[in-house]
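The other protein chains are all here in position, but one chain of the complex has been omitted.
Chain naming follows the written order as A, B and C, and within any one chain the residues start at number 1.
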Amino acid sequence: MATLTLAKALNQGLRACLEDDPKVLIMGEDVGKLGGVFRITDGLQKDFGDDRVIDTPLAESGIIGTAIGLALRGFRPICEIQFDGFVFPAFDQIVTQLAKMHYRSGGRVTLPVTIRIPYGGGIGAVEHHSESPEAYFCHTAGLRVVTCATPSDGYTMIRQAVRSDDPVIFLEPKRRYWEKGEVDTAVDLFGIDPTSHGPTGPAHASAAPVLGLHRSRVTRPGTDVTVVAYGPMMATVLAAADVAARDNQRSLEVIDLRTLSPLDLEPVFASVRRTGRCVVVHEAPGNVSLSAEVAARVTETAFYSLEAPVARVTGFDTPYPPSRLEDLYLPDVDRILEAVDRTYEF
Amino acid sequence: MATLTLAKALNQGLRACLEDDPKVLIMGEDVGKLGGVFRITDGLQKDFGDDRVIDTPLAESGIIGTAIGLALRGFRPICEIQFDGFVFPAFDQIVTQLAKMHYRSGGRVTLPVTIRIPYGGGIGAVEHHSESPEAYFCHTAGLRVVTCATPSDGYTMIRQAVRSDDPVIFLEPKRRYWEKGEVDTAVDLFGIDPTSHGPTGPAHASAAPVLGLHRSRVTRPGTDVTVVAYGPMMATVLAAADVAARDNQRSLEVIDLRTLSPLDLEPVFASVRRTGRCVVVHEAPGNVSLSAEVAARVTETAFYSLEAPVARVTGFDTPYPPSRLEDLYLPDVDRILEAVDRTYEF
Amino acid sequence: MSIDSNGSPQAADPAPSNNGPGKTDLVAPNAGTGPAGEGGAVTLLTPDGVRVANATYDPWIADLTDEDLRGLYRDLVLVRRFDAEATALQRQGELGLWASLAGQEAAQVGSGRALRPGDMAFPTYREHGVAWCRSLDPLTLLSLFRGVTGGAWDPAEHGFALYSIVVGSQVLHATGYAMGVAKDGGEDAAIAYFGDGASSEGDVNEAFVWAGVFNAPVVFFCENNQWAISEPSRRQSRVPLYRRADGFGFPGVQVDGNDVLATLAVTRRALDDARSGLGPVLVEALTYRMGAHTTADDPRRYRLDGELAEWQAKDPIARMRTYLESTGRLGEAFQSALDAEADALAVRVRHGCVTMPAPPSDSMFAHVTADGSVDDPHFAAERAMLARETG
Partner (left out) sequence: MSIDSNGSPQAADPAPSNNGPGKTDLVAPNAGTGPAGEGGAVTLLTPDGVRVANATYDPWIADLTDEDLRGLYRDLVLVRRFDAEATALQRQGELGLWASLAGQEAAQVGSGRALRPGDMAFPTYREHGVAWCRSLDPLTLLSLFRGVTGGAWDPAEHGFALYSIVVGSQVLHATGYAMGVAKDGGEDAAIAYFGDGASSEGDVNEAFVWAGVFNAPVVFFCENNQWAISEPSRRQSRVPLYRRADGFGFPGVQVDGNDVLATLAVTRRALDDARSGLGPVLVEALTYRMGAHTTADDPRRYRLDGELAEWQAKDPIARMRTYLESTGRLGEAFQSALDAEADALAVRVRHGCVTMPAPPSDSMFAHVTADGSVDDPHFAAERAMLARETG
């Protein structure tokens, strides 16, 4: 066990990926000497060479398009997109090629490409540096979309993602990069027989079981209201749960989705069946978003358990505003608690 | 009144746009001599010249990017994207530039660019020719997204869209291009005083009122179940309503959304409050889609009116399949009626 | 090297064969050496079927035996026949669509036969002739256009990537693949096919950036068939497309794409440069799409008067036949055997196409993702629903 920031945990996870498999590559803008603008790849080019940690030309479609070609040649590229707002030039390669080539080939081609994207707001940045683009990817069949909220998940999930034979969009909550947590870097993620459970399954029996990549987690058990969130909002939701417990005697059960596509909602359904109330939180704009999907599925599955409609707390349906307004834009503790209250008003 | 196919109605609508305003341009791949692969721009280059109806190089980002520049110079470009599946190379220009420049400029810049996209399946095409990408655009603040289901709406809505000072994604249900309907091409859409209601408002009092661009419509009144759809699915839903009336004595109220962003759900809420049952239908994949949004909003607004959770009938969460399977992929009458039944099972 | 008659190239044999055309056929004194501007497009065989000398490129086909030459001719004839049959099948409703290669046989066969088994070709949707050279069963191609599969062959097995419909996208894949070759120390090369229209896409130009910067062993093979659907190639560039390479710092060469020998020579040389660490090369093959863009297109709306006739006079198959006949290389026995082979191919293709089984409905849900260990009840429910519906 070590206490690491999320940034450092990801860095160590990536290092392990490069050590695990000589076919793993890291590619992107400024990932080499600079170690990326967030230093997530710090030191990796120095230790693994510029043949494996590749500073690319400044063109995102090129990054993903050549990564697909490299994957066809047997490599496992990890692409870094510098900021959320700069993934769109690569959107065509992601949506029409990366997501669909396995299907197109009738399963003959696999594209184990991981796309790391620092995402979300709250860092006082200029335009295009604070986007939450997950809905676009979740709507696209053939992609897997995951996000981590803690250093421990950062370390584990990046390794699982890179081991996955599917393309994975790996979303990193950038404003949490510098928050610390316990990480067990000695964990044997893939077990003695890595094929027995598949790369995303549980580890072998002798180790503490590691949560599969596509599993959500009850982060904080509770009895009154189910609150579903992920990534950068987890810390905010947990803070809200503290306040609710203290000020209202309300016990929130907090679930970290972790996997955004496919969704793992069984724990949510089970929770809502107990609580009868559900709030879904993310900072991406609400319109045609993940919270709509979760709300629709929860309602369909637990209709008669619901005391109130599922409440959604999301970023507003505006472009991400200038940074002096972002604190008002982003869901905060008050807005989450207000939604919790709403579930009692019905 | 004339009986026209949707294709011809759009063609005449575009002609009227070019006649109305010398700043209107049409640009895209093969829109000139060929008249577009669906002939929607047939004859327009011949009559308006290649300075106004422009065959562009084969690059979608270039089409939208230069259209933005043309709009900054005072033009009103209508861009054709040849097929739904080829809009993604332009995604960055649409999402980061076209959608956000008005906001970025604090309202000083307007970008009246219309992007016409033939969309949806059912024509036996190869990959990338049958996509329904509306969710991506609806999730993007700053864009307006509309779709027509009839020749009459095609004629009217394209003219309203081109008059709008906002960027409009104009989705054309390609497999309905050859279906006929009554079109009143004499309608005076913008009234004597075009400023009084704005370009998307009702026409002046002396003409029959024209529905605004951002209004949904109750296409078929009914009493038992509210069925919400749009674009290519409208005909299927109406057929389902016929069958339901005949075979089950069930009266479906069918609502054509027409405007996908912003949504105009007041008529849906009103209907659901009466019927207590709601089915939302589209052929786009269901995961994180428009039907999720409609379901979530309907549930939030009409929770106590609902006898059953909102049922969703959508394309499956797979890539669009090879065409020999598309009839099984696309929602059909049976699948819609099965969903209607489901709303009675709760 | 030799080219076998089963459609797979053999390993290169650097020794020129002694009964090749090198000595006997040189009747015209010179031709382009490319880059054009130094003499125009490289031609080794005139439209009249006359072999012209070219000091730069002659050595690149000096090894061809008479059998090899007949093999090339056979390829040209058979792919055209297959293509015609596919067009007919589409007209009869057996295919959803067909993108004919008619007119482009030499560009495709010449470049396709330049490849080694370990190379990887990245086609568009029209490279049926290259597919042929890579031993792909024509019926596998038809399964895509019939709507039965997404074009589901194994690229690794054939050295032939999946067809790519999003114009330009595959050019980046080829470049990345070539970067991978350089990384794993292989001697293979990648070749990216694309059209004149595709040259305008950002992806193609980004591929040029990448390939130049990483010195990737990739040949960019642009089939300039003069049209992108209804748009003439000057709508994509005001200078000849092979010149695009200048801007990215690697060589561009223009070749007569209706000349199978020139295309073979130029592509071999370009692949050899790529393999030997000289980096990428752009080849622009001048050719002509004799038919419609696809069976959904109507070229009468835009084609120029006389254009078709002009290009018919440069037909890639006719010139090869004239050449072989006039040099006594094409006996009647070969000709009639080839006719019979073409007929048999057409019969096999037709029969295979019309009897091709429809895909099982559940296959729609297969292979959306690769990792079978992930269970997703939502997806399973959709799958079960379809299973219920289809009984």
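Descriptive notes on the structure:
The criterion applied here is as follows: contacts are C-beta pairs under 8 Å (C-beta built on N, C-alpha and C of every residue); 3 or more make two chains touch, one makes a residue touch a chain.
Since we're looking at a predicted model, the values are computed, not measured.
Within the full complex, the residue among C:Arg113, C:His158 or C:Arg235 touching the omitted chain is C:Arg235. Within the complete assembly, C:Asp203 is the residue of C:Asp68, C:Asp203 or C:Glu382 that touches the hidden chain.
Among A:Glu29, A:Glu80, A:Asp224 or A:Asp256, only A:Glu29 touches the chain left out of the display. Annotation for chain C: contacts to the undisplayed chain at residues 199-203, 205-206, 209, 212-213, 215, 234-239, 243-249. Annotation for chain B: contacts to the undisplayed chain at residues 25, 51, 56-57, 59, 61-62, 64-75, 89, 92-93, 96-97, 100-110, 141-142, 144, 164-166, 197-201, 212-214, 262-263, 265-266, 297.
On the side of chain A, the interface with the absent chain consists of residues 29-30, 32-35, 37, 55-59, 61-62, 85-86, 88-89, 124-129, 286-287, 316-319, 321-326, 328-329, 334-335, using the contact rule stated above.
Operating definition for what follows: only the chains that are shown with their structure count from here on.
Per-chain Cα centroids separate chain A from chain B by 32 Å.
Counting partner chains per residue, chain A shows two or more touched chains at residues 61, 89, 92, 96, 100, 103-104, 141-142. Contacts with at least two other chains are made by residues 149-151, 166, 202-203, 368, 378-379 of chain C.
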